[in-house]
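The following block contains the structure, expressed as structure tokens.
Just one protein chain is left out here, and the rest sit where they should.
Take a look at chain A:
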Amino acid sequence: MLRRSFVSRALVLGFICAAAHVPSRARAADSFITVASTTSTEQSGLFSYLLPLFRTASGIDVRVVAVGTGQALAIGARGDADALLVHDRQGEDKFVAEGHGIDRCDVMYNDFVLIGPKSDPAGIRGEKDAKEALRKIAAAKAPFASRGDDSGTHRLEMRLWKAAGVDVAPAAAIWRRETGSGMGPTLNLAAGVDAYVLADRATWANFKNRQNLEILSDGDPGLLNRYGGILVNPATHPHVKAAEARRWHEWLTSEEGRKAIAGFRVNGEQVFFLETAPAH
């Protein structure tokens, strides 16, 4: 008797859970797509702002998985997303060339900024040449926080170091620390140890735990940050929702979608720009 009551209670609890689960599944629209994107687009609040507009226009729900660009491309290559919105042109072209994706299109851009402590020990404040700023940081052996996670930001940083002629092999650059994590955790670390850090403007605009950090160098054309949309190739991955994903791309590049992107603000600041808009 005792045992029966115990087991039946457990079962009843289980059924309550299962029942509670049903509405949450039914609530989601029948038609949805999964988009793998970057943490910057998600954390800036852009998707929270765009997706309801797209749902109204199309009736399609978009489920955003926000990860680094490297991981987003890997998710796409495994067929686990229907579309991508990422920022690493070389990686994107490779993804398309390998047959994983189709219809790559420019969606929007912003820029990267070099952030550091107000005291600026390397003296990069106002430096317009990003490579020169990095050389100064290396010369001063000032702490620099790197993503180290194969994200779009990390890939750009590595290209910049190479162009600047600085050897950042761990043995040669002990002042450079790889966090191996997202933009936010890396900014948190930089804020904690007064390190320099490369970040995209949208994530920075949203970041609250700034402590002594501020933007010290920006405006180098090499710091342009282009976001590209790609559809996962239905020929390679037959299960993808090709029609709905195409609808998403069409909307993003339509007059309505472009207006929506251009109208998005973070604390009154525009952080994503359209390709045809004049650079700031």
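Going forward, a residue touches a chain if its C-beta (ideal position, glycine included) is under 8 Å from a C-beta of that chain, and two chains touch if they have at least 3 such contacts; residues count from 1.
Definition applied: contacts and distances are computed from a predicted model.
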{"item": "Choices \"Tungstate transport system permease protein\", \"ABC-2 family transporter protein\", \"Acetyl-CoA C-acetyltransferase\" or \"SDR family oxidoreductase\" - which one is the UniProt name of the chain not shown", "value": "\"Tungstate transport system permease protein\""}
{"item": "Options A:Val65, A:Val96 or A:Leu224, residue touching the unrepresented chain", "value": "A:Val65"}
{"item": "Residue of A:Met183, A:Leu198, A:Ala245 or A:Ile261 touching the missing chain in the full complex", "value": "A:Met183"}
{"item": "Sole residue of A:Phe207, A:Tyr227 or A:Trp248 that reaches the chain not shown, by the stated touch rule", "value": "A:Phe207"}
{"item": "Contact partner of the left-out chain, one of A:Asp80, A:Asp129 or A:Glu214", "value": "A:Asp80"}
{"item": "In chain A, positions touching the absent partner", "value": "1-3, 5-6, 9-10, 13-14, 17-18, 20-21, 24-25, 28, 34, 39, 42-43, 47-48, 63-66, 78-80, 182-185, 187-188, 191, 206-210, 237, 239"}
